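Removed: one protein chain of the complex. Kept in place: all other protein chains.
This part shows chain A:
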Amino acid sequence: MPTTTPAPVESETRKALHDKAMAVARTVTDPEMPMLTLEDLGVLRSVDVDDDGHVVVAITPTYTGCPAMAAMRDDLVRSLQEAGLPGATVRVSLTPAWSSDWISERGRQALRDHGLSAPGRVPARSGPVALSLMPTRREIACPRCGSAQTELTSEFGPTACKALYRCTSCLEPFEHVKEI
């Protein structure tokens, strides 16, 4: 194989490529919660263009075992390719660890619009993690009727990031995106 070094991409071209790639990456949605873009979820960490003009996107898992990472990667690569940016690579960013505080205000509204309860602020912690033997207390309003009369059904839901609640006013069950 002859080794040829591709000519470095001009910085102006790079800027244009970056802007284009960013515009595309921001539209890619979460496979489990398609009302949210990866950007609104806080999973999209960075979009870069390397010296050869290839797009490098960094994403971070919401939970360590999140099985949707491969789907997110494929969606990003495919969307960029369809926009004329082939050969994008997606890398994993482990630090800092994802927090539900990173969900944007637009993302929170999208969750509510789709019948999900958005996470509250993650309580600040200093020192060792405290043991909590009582049910987690949250100020939650029913995303359908707005009532504050809700009860926890299960701290664990169909995906790692959700808890199950039920509104005792309108009796509808709903999912709450957990604080982490």
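Everything that follows uses one rule, which is that a residue touches a chain if its C-beta (ideal position, glycine included) is under 8 Å from a C-beta of that chain, and two chains touch if they have at least 3 such contacts; residues count from 1.
The rule we apply is simple: contacts and distances are computed from a predicted model.
Chemist: Leaving aside the chains you can see, what is the UniProt protein name of the one that's missing? Options: "ABC3 transporter permease C-terminal domain-containing protein", "Phenylacetate-CoA oxygenase subunit PaaC", "Succinate dehydrogenase cytochrome b556 subunit" or "Spermidine/putrescine import ATP-binding protein PotA".
Modeler: "Phenylacetate-CoA oxygenase subunit PaaC"
Chemist: Touching the absent chain in the whole complex: find that residue among A:22, A:58, A:83 or A:141.
Modeler: The missing chain is touched by A:58.
Chemist: Of the residues listed, A:66, A:88 or A:140, which one is in contact with the missing chain?
Modeler: Of the listed residues, the one touching the omitted chain is A:66.
Chemist: Extract the touching residues of chain A with respect to the undisplayed chain.
Modeler: Per the touch rule, chain A residues meeting the hidden chain are 29, 31, 34, 56, 58, 61, 63-68, 70-71, 73-75, 78, 89-98, 128-129, 131-136, 153-158, 160, 164, 180.
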